[in-house]
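Data block below; observations after.
With one protein chain removed, the remaining protein chains of the complex are shown where they sit.
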Amino acid sequence: MSARRHDGVWPWIFMTPILVPLAIFFLWPLLRTLYYSFTTWSFFGEVRWTGLDNYERLLSDPDFTLALGNTAIYTLIVMLNVPIAVYLAALMNRPGLRLRALYRALYFLPVVTMPVAVAIVWRMLYSGDFGLINAFLGLFGIQGPYWLSTPGVSLVAVAIVGIWLSLGFNIIVFSAGLNGIPPELYEAAAIDGATPWRQFRSITLPLLTPTLFFVTVLTLIGGFQVFDLIFVMLGTGPNAERSQTLVYFFYSEGFLHNDKGYATAIGIVIIALIALLTALQFRLQRRWVHYA
Amino acid sequence: MNRHLAAAAAAVAFCLVLSGCAADNAPAEKKGPVGIDYVIWDANALKPYKEIIAAFAKQRPDITVNIQALPWEQYWTKLQTQASSKSLPDVFWVNEPNAALYAANGALEPITSLPAENFPRGLIDSYTSGGKLYASPREIGTMGVWYNKRLFDKAGVAHPRKGWTQADFLDAARTISKKLDVFGAAAAPWTGQETYYNTIYQSGGEVVSADKRRSGYDRPETIAGIKLWVDLAKEGVSPSVQQITDTPVPQYFTSGKLAMMWSGPWNVNTLKDAKLAGDFAVAPMPKGSSGLVTTVQGGADAVSAQSEHKEAAQAFQAFLGSKTAQELFGAAGLGIPAFNGSSGSFTAAFPQWDLTFFAEQAANAAPYPASISAEAWNKLENEYLTKAWRGELSVEEACKQLAAAMNDVLAAEPK
Partner (left out) sequence: MRKHLGAHLVLLGGGLIMVSPFVYQVLATFMTNDQITSVPPTLWPTEWDLGAYAAVFAQIPFLRQLLNTVVITVLTTVATLVLCALGGYAFARMRFYAKGPLFALVLTMLMVPGTLLLIPQYQTVQSFGWLDSFAGIVVPGLVNAFGIFMMRQFFLGLPRELEEAARLDGANPGQVFWHVMLPLARPGLSALAILTVMASWSSLLWPLVVVNSQDMMPLSVGLASFTGEHGTQFPSMLAASLMAMLPIVILFLVMQRRVIEGIAFSGLK
């Protein structure tokens, strides 16, 4: 190992092509957004400095509390994605399993669909009177709810679509992680007479924790940013207001109420919340993530 | 090292390609022919508008019009972004609340030369603020009652006809729904324009006062106009809020599961292709206690105050408001043109139905209720009226709370 603390000019040759566009198209817009969050600003350009007003208003706005709660619930449900994906990936990854490519493709299809088509098809599936889902539940004598218009249920319904959309992506990330585990470990364990469940617990799971961490971080960020899906699934229905999430709240204040200053304050708070949770995850990872 | 040079050269070349693409699309210079941008929200209208633009090019060969259709869902998001950096398209479609908003912020160029007497009073009023007209009306959206003749006959109920009343309508809806296994009529909190806005004005109420300072929802007449629909839903004559969320009203109607659908002329294009098209007919709105039977709404064409080619944009706007352009619009079946006396171009395209009343109703229709913050209070309507529809609140209570919330929003509007 060399003792130099810095690598001289080389890192900057590598970093400049990134830092220049980053500064122009991300950092500068972000700083301006930060500034706008301390102002009253409609989109016609007149900006008036109002200090912390937007943030104070946010703290006492019941819509913010509602959106925060909905976002938390949605994110928690979508997190179910992680164990389901691990389980399915582990099944797919069994040595000697045939049709693996087919299975991967089946689970991956939703990842590449156009969001508008997703909404059309799922709204039909969820129909209370005529939907396939309730028809299926009916076979077992269960009376399904009006999925998209029953308070409490509609958020779950959207979260199910959220899981459906991203499951394939996570399965592929996990499959990759599983491929990285040396097969000798399993062979040795089998010789010692470990059951498949025991092998999963003491070999697969620990060695998969770095991947689990990565996926958990990304899923949480994705959950906190949910907007499009809520918008297309519940847009005009009776539950649009009750089910609004943080980014939906931001959009509606900024683009429907034309209160861009307040909306940017909401946006800054969303970033701060996600940053906080991500930092927390990075701290906690030392307790449960095993790096080889 | 050569390879690094090559990589750097490639990077430079890449940037050049990108900026080269930009240069190709830079706006045309002022000398010579002028290019203006025209933005609309209906991709179905692209083809007919090519004709209208061609007709305009004959008058003004020095102007080229570049038309773009945006999806309705993202239309206003994009326009707000453009407005924030003073790059609005030269000419664009507006509706009532957004015209008010953009005009109040000085983003629209007032119209000085449009003969207002050529258009229905209600539409001109909607697009006038501070005594100035800000957009040229394009189409007339009054409501009518689409009905299923076969269901009426089967239940032995007389067909709706000109001059019928709110009471006749309610009777018909209840009788048919009782006798046959279908719904009589349908409304939900988010179908105001088609349904309860009309009954509110029929009953002598209002949604928002003419000076846009007060909500009309706490007035007893307004409450009556909503209550009749909530009652229909309670009795099962109308599908519930939940059912309409899953299955929009037109789907019930085209499938023969709904006797009457209150809606605008824009349905003709879907209805004419339906399998049951032969069963459908349309009648004027029923009368209530006031003289008004419906609201008149309609998109319009506005010129950006930021336009660099204002003269050309205004010339195109004036052409869009001319009889020639309006009749081309109507003949394409896009909607009923706003120009007085040109609605025949539209109605003639659908000889199977008598659509003439849509334009006639515009003469005694209330201007469509809108204000700068309409997007915000439309959400409130949805939120509070849903509580009434679901029976969580009485109609009176829901409307009172709605009025209070809406007054707060209106008070925050710049006046």
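We just call them A and B in the order they show up, numbering each chain from 1.
To be clear about the criterion, contacts are C-beta pairs under 8 Å (C-beta built on N, C-alpha and C of every residue); 3 or more make two chains touch, one makes a residue touch a chain.
Since this is a predicted model, take the numbers as computed values, not measurements.
Participant: For the chain left out of this view, which of B:68, B:289 or B:352 touches it?
Facilitator: If we include the chain that is not displayed, B:68 is the one touching it.
Participant: Hey, which subunit B residues sit against the chain that's not shown?
Facilitator: 3-4, 11, 14, 18-19, 21-22, 24-26, 37, 41-44, 46, 66-74, 77-78, 80-82, 84-85, 87, 89, 247-248, 250-252, 254-255, 257, 264, 266-267, 270, 273-275
Participant: For subunit A, which positions touch the chain that isn't shown here?
Facilitator: Residues 4-7, 10-15, 17-19, 21-22, 24-30, 32-33, 43, 88, 91-92, 94, 96-99, 101-118, 120-122, 124-125, 127, 129-130, 132, 164, 167-168, 172-173, 175-177, 179-180, 210-211, 213-214, 218, 221, 225, 227, 247, 250-251, 254-255, 260, 264, 267, 270-271, 274-275, 278, 291-292 of subunit A touch the chain that is not shown.
Simple rule for what comes next: only the chains that are shown with their structure count from here on.
Participant: Between subunit A and subunit B, tell me the centre distance in angstrom, where each centre is the average of that chain's C-alpha atoms.
Facilitator: Chain centroid spacing, subunit A to subunit B, equals 36 Å.
Participant: Give the list of subunit A residues in touch with subunit B in this complex.
Facilitator: 17, 42-45, 123, 126-131, 146, 148-150, 236-242, 252, 255-258, 260
Participant: Considering the complex alone, what residue numbers of subunit B touch subunit A?
Facilitator: On the subunit B side, the touching residues are 11, 76-77, 80-81, 83-86, 101, 105-107, 188-190, 241-243, 245-247, 373, 375-376, 379, 382-383, 386, 389-390.
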